[in-house]
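Yeah, one chain of the complex is gone here, protein chain that is, but the others are all in their spots.
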Amino acid sequence: MTLKTLLCAATALTLSAGFAQAQDKTLTISAYAFAQDEFSEILYKPFEEKCGCKVVVETGNSVERLAKLEANKDNPVIDMAVMSTADAMAASRNGLIDTVDTSKLTNFDKLYDVAKDPNGDGMSVGYTFYATSIVYRTDKMKIDSWADLLKDDIAPHIAFPNITTNQGAPALYMLGKALGSDNPDLQVPIDAVSKKAGDIVTFYVKSSQLVQLMQQEEIWAAPIGRFSWAPFTKLDLPLAWATPKEGQTGGMNVMVVTKGSKNRDLALEFMDYWLSTEVQTKLATALVDSPANSEVKVSDEVANNITYGAETAKSLTLLPASVSLDNRDAWLAEWNAKVGQ
Amino acid sequence: MFQNRTEALALALPAAVFAAVVFLVPVALLLSEGFKTADGWTIQAYIDFFSMPLNQAVFLRTLKLGLTVTLAAAVIGYAAAYAIVTLPASSKGKMIGLVVLPLMISPVARTYAWIVILGRTGIINQALSAVGLTDGPVRILFTETAVFIGLLQLFLPLMIISLISALENLPRDAVPAARVLGANWFQVFWKVILPLSREGLIVGGTLVFTGSLTAYITPAILGGSKVLMLETLLYQQVTVANNFVSASIIALILIAMSFAANILLRRIASARSAK
Partner (left out) sequence: MTQKLYTWSILSLVLIFLIGPFFIIVAASFSAGDTLAFPPQGFSVKWILKVFTVESFQQSFVTSMILAIGGTLTALILGIPAAYAMSRYKLPGAEIVRFMVSMPIIVPGIIVGLALLRYFVIPLGISISLALFIAHTALVLPYAVRVVSASLNNLRSDMEEAAVLLGSSRAGAFFRVVLPNIRGGILAAFILGFVTSFNQVPVSLFLSGPGVRTLPIDMLGYMEIVFDPSIAALSSLLAFLSIGIVFAAERFLGFSRYV
């Protein structure tokens, strides 16, 4: 191939890429990176057909995407985003998001009450919630309490969530409760973890990695969110979902609309579609997201693998978003000073 | 040699200006952030940065890994490069091809493979227990050792290639001659091979050291958050803490370390050859 041919090829590719982007109605959303193929199948593509528009998705973790929203404050690229309740509150405090006009959401009344306005500021709507507990090898140990994770014979075989992940603070909070401290400054559990930091296999950032580590017998237990449970069940290992006596924790993910978005109505239309019984049922059946829509009915088998039902939702010990947000910097500093080295 | 200066400048300027505008300017702006405060310029941020034990630990770990990887690459690199240049021409080309081969493979893939190899049930542990060296599985993954191995595999080819091109210029009979005259292998290396190959060592050493400092995927995947290095700390500071001052400081440290390594290697090499 001569340079000339290559040059032509490159020009052609650049041009075609340019044309592909030049569609007039485009909704840009920012979402978690996981299960994008399922989301595309169940949510994005049907919606694109419905609205005659194009859905462009940016992915990353919650904090990463919040940083980008902040960076593009004056000229928002993203129309709609999903994130943790704490991040939604941070975004709202920094003036990055707008009130959600729930009158335009026809499916709003079907939501569980906890999901309707999780932060109490009218800026976000919950679309899924999840339990967080411990996945463990039943042939190697027995987990009755969060504190069991730090036992001498167990600690060298666990992965603990890093403080920077959505599971980090809730897991530490439960550990604190097990150790007799309810204090949201998390000093007691961070201290306890730091004493075992050398033993603990890793402080994970990506929960998907845990499946590989479990399969390699690198770890025997780890606190995880229920949304990452499904792949573990496919491993040929005796694994169980712990029900510690201190209870399970968890979290909720919410939808927000970017302030200054030029596609506000389209974004609301998209949110409404995402909350519809049809889409929420499909997402639940695919074991992607547990439903926040109370009309969703799933089989027992599916229910066992997700966080299903109003009762379950109520039983979770959740860290309020404001607590997470107000303590986040202090937690990170404490963690970095004690555990990070 | 053509003398026309205007023509020369016209040819060279586009590249230089491009590099300056899209490269030096933004990087310089980023670096300036570490010194800027509301009331003027100060190095306070640097003092604060280095007073944190975590940052000290990460800095020292990065330096340590950079140095040990470079040293190991130099030792293995000399052994391999010397072996390759003594090969007959036909197999030499093939061997160089095999050494370069890993450079063509995505570092994502190469790092990924080590997870399987270094795991508790991985090949290394299987081999160790089969030979009877260890009682139970040894933990390698998520330790500095894992990062060391990953980085060495990533950058060793650069060292070998640099040394091959330097050793090719070595007179064919220099080493046998020195051996006949009674020099031992250590003396041969120190008196004959090293002085003649110092350019290659400088280039290779700088590439390996700089590469080790600035690798992101290897420490991120094989080290995880227990083995933070400057590059992974920088990413964490920006994405999690939104702390651009720390990011700017880490950036300057990384650049300074690369420059220092280059100058130091030059010094060492020229000091040897001056004797």
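Should a chain be cited, it is by its letter among A and B, assigned in written order, with residues numbered from 1 in that chain.
Operating definition for what follows: a contact is a pair of C-beta atoms (placed from the backbone, for glycine too) under 8 Å apart; a residue touches a chain by one contact, two chains touch by 3 or more.
Quick caveat, the model's predicted, so the values are computed rather than measured.
Peer 1: Which one, A:77, A:179, A:286 or A:303, makes contact with the chain that was left out?
Peer 2: Only one listed residue reaches the unshown chain, and that is A:77.
Peer 1: Please identify which residue in A:194, A:212 or A:322 touches the non-displayed chain.
Peer 2: Hidden-chain contact among the options goes to A:212.
Peer 1: Using the touch rule from the top, list residues of chain B that touch the missing partner.
Peer 2: Per the touch rule, chain B residues meeting the hidden chain are 1-5, 7-9, 11-12, 14-16, 18-20, 22-27, 29-30, 76, 79-80, 83-84, 86-87, 93, 95-110, 112-117, 122-123, 152-153, 156-157, 160-161, 210, 213-214, 216-217, 231, 234-235, 238, 244, 247, 251, 254-255, 258-259, 262.
Peer 1: Give me the chain A residues in contact with the hidden chain, please.
Peer 2: Residues in contact with the chain left out: 3, 6-7, 9-10, 13-14, 17, 21, 28, 30, 33-37, 40, 56-61, 68, 71-72, 75, 77-78, 206, 208-209, 211-212, 215-216, 231, 234-235.
One rule holds for everything that comes next: only the chains that are shown with their structure count from here on.
Peer 1: Based only on mean CA positions, could you tell me how far chain A sits from chain B in angstrom?
Peer 2: One centre to the other, that is 36 Å.
Peer 1: In the complex formed with chain B, which residues of chain A make contact?
Peer 2: 61, 63-64, 67, 70, 162, 164, 197, 200-205, 212-213, 216-218, 329, 332, 336-337, 340-341
Peer 1: Which positions of chain B touch chain A when the two form their complex?
Peer 2: Residues 52-54, 57, 115-116, 119-122, 137, 139, 141-142, 224-226, 228, 236, 238-242 of chain B touch chain A in their complex.
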